[in-house]
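Handing you a structure now.
Note that one protein chain of the assembly has been removed; the remaining protein chains are unaltered in position.
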Amino acid sequence: MTKEELISYIQENFSGKVELIENDMPEPYFLIEPKAIVAFSRFIHDDNKLIMHFLMNLSGVDTKENMEVVYNVCSYRLKHRLFFKTVLPHEKAEVDTVKEIWAVADWHEREAWELFGINFNGHPNLTRFLLPDDWDQGHPLRKDWVGRDVIPFPEGK
Amino acid sequence: MANKLHLETMQINMGPHHPSTHGVCRLILTIDGENIVECVPDIGFLHRSIEKICENRTYAQCIPMMDRFEYVTSMMCNWGFALATEKLTDLVVPERAEYLRVIMGELNRIASHLLCIGVTGLDLGALTPFLYTFREREDILDLFEMTCGQRLTYNYIRIGGVSRDIPPEFFPKCKEFLDKFGEKCDDYEKVLTENPIWIARNRNVGVITEQMVYDYAVSGPSARASGVNFDIRKHDPYSIYDRFDFKVPVFYGGDCYDRYRARMAEMRQSASIVRQALDQMPEGDVRCKVSPKFKPKVGEVYSRVENSRGEMGFHIISDGTVKPFRVRARGGSYNHLLVTPEIVRGLKIADLVAIFASLDIIMPEIDR
Partner (left out) sequence: MGVNDKLPVHAEQSPGGGIITTELNKIFTLTQAKSLWYLLFGTACCAIELMATGASRYDFDRLGMIFRASPRQSDLMIVAGTITYKMAPVVKRLYDQMAEPRYVLAMGGCAIGGGPFHYDSYSVLQGVDKIIPVDVFVPGCPPRPEALLQGCLEVGKKLRTQKIDDWRVR
């Protein structure tokens, strides 16, 4: 499906809870409410015309005002790609897990939890795995994070 | 009661320092006798915070970081990052640079597969393939050294082209390598493909079903060994891959043996792509003019290349300044390590070694 077909198909079948973000990328980009993320994921995974089996990437993002979770999916068979994201408040960054839909989201979500402090409701195993077990300095990829032992990069180099 | 056999499971630790875990990965195994009941990977021993570092560097300074993100195929990491940045800036790369990228990328893919096959042999107790494959790998590294002066971390593919043109002696040297490479592949096949020990250790071990490929987003040769015909070079062509004539080898067993065969077949295809690229290569510039402190437009991009291990993607968010706002790199091994616990259940520890090697898991790609 082309970009326009994808956009109209998704807006027809999943109306109300999705909002299109205008961009000049080859893929459509949707903004989804945090509550609808599981339903939307289930829809694009199971729908016969979309079959988005391939969760390529799941990134946590700290935009300074909000936290975001960006999902990049594509289909093995139909080769089309789709971006969608959800915006969460900084203090209470919580979204439902999509681990049941794409098993690979397991580690992506653990990583976002560990490095950004985004909580994934329903994830059974949100434990440390990239940082040392005795890590006590918070979530290092947040923009306002200040590290204890970090040597800053010299300016002008 | 006295006759009742008392069975209990035991937990053992494989790694982080273990020669067959290809880097530093810790697997916590629950075993019953020698059968694996459960396997829990513990990663992060090589978490070097590349993503954080990139947020404090200009785009051009990120490229050397990407070399270290996945050092076995550094060319393709450079390429993936450069490709993503070029999408954000609408740069047009010169023709000759595109061809050079394809040549270097495919040579790097061969080098990586050679490493994988050699090391798989080593892990399964065969020293000869290791020595054979490294012999040819050194020849490829010579070509890279001639081009950019480095053996492993190249920093060759830059944003807007490549760092420099290849020297004239590259062509005869590369052709000579390609001419003999076919025979060398036959040699490896003679040593391994029909070898009964190799077949016994690899056939029907660690089967990844088609459903697992979808669930765990397995990609690259490992997916193609499970019957999923998915190659980004063919199905979502980037750069100039649509100009070359090559096949995507697909196998249907999904076991270690088919993964090995997929890699073997892919090496021959890569050699053929390099040959075509050498023949078609035009003259011209190899780099378009880019200021080292250029500012891409505000936006977001996810760009992917077909790495020797699977899909390698770069998700970059730009806020219009000289530095990227967020970089997330994703490598194929991430998913392959995640699928490992599923496929080792019930197998022996020795099979785990074979599976680990055949999936070609490289830790920095996972930990970053």
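Per-chain residue numbering starts at 1, and chain names A and B are given in the order in which the chains are listed.
By definition in this document, a contact is a pair of C-beta atoms (placed from the backbone, for glycine too) under 8 Å apart; a residue touches a chain by one contact, two chains touch by 3 or more.
Computed from a predicted structure; not experimentally measured.
Note that of B:Ser49, B:Thr89 or B:Ser239, the residue touching the chain absent from this view is B:Ser49.
Contact with the undisplayed chain is limited, among B:Leu83, B:Val102 or B:Leu115, to B:Leu115. For chain A, the residues in touch with the chain missing from this view are 131-133, 137, 140, 147, 149-154.
Think of the hidden chain as still there; on chain B it touches residues 16-19, 23-24, 44-50, 52-53, 56, 64-65, 68, 71-72, 115, 118-119, 130-132, 134-135, 137-138, 141, 151-153, 363-364.
The criterion applied here is as follows: only the chains that are shown with their structure count from here on.
Chain A and chain B have Cα centroids lying 24 Å from one another.
Residues 23-25, 27, 29, 53-57, 59, 61-62, 70, 72, 76, 79, 81, 83, 102-104, 106-107, 115, 128-132, 140-141, 152-153 of chain A touch chain B in their complex. By the touch criterion given at the top, residues 42-44, 47, 49, 51-52, 56-57, 87, 213-217, 219, 228, 230, 235-236, 299-302, 304, 311, 313, 315, 317, 326, 328, 330, 334-335, 338, 367 of chain B touch chain A in their complex.
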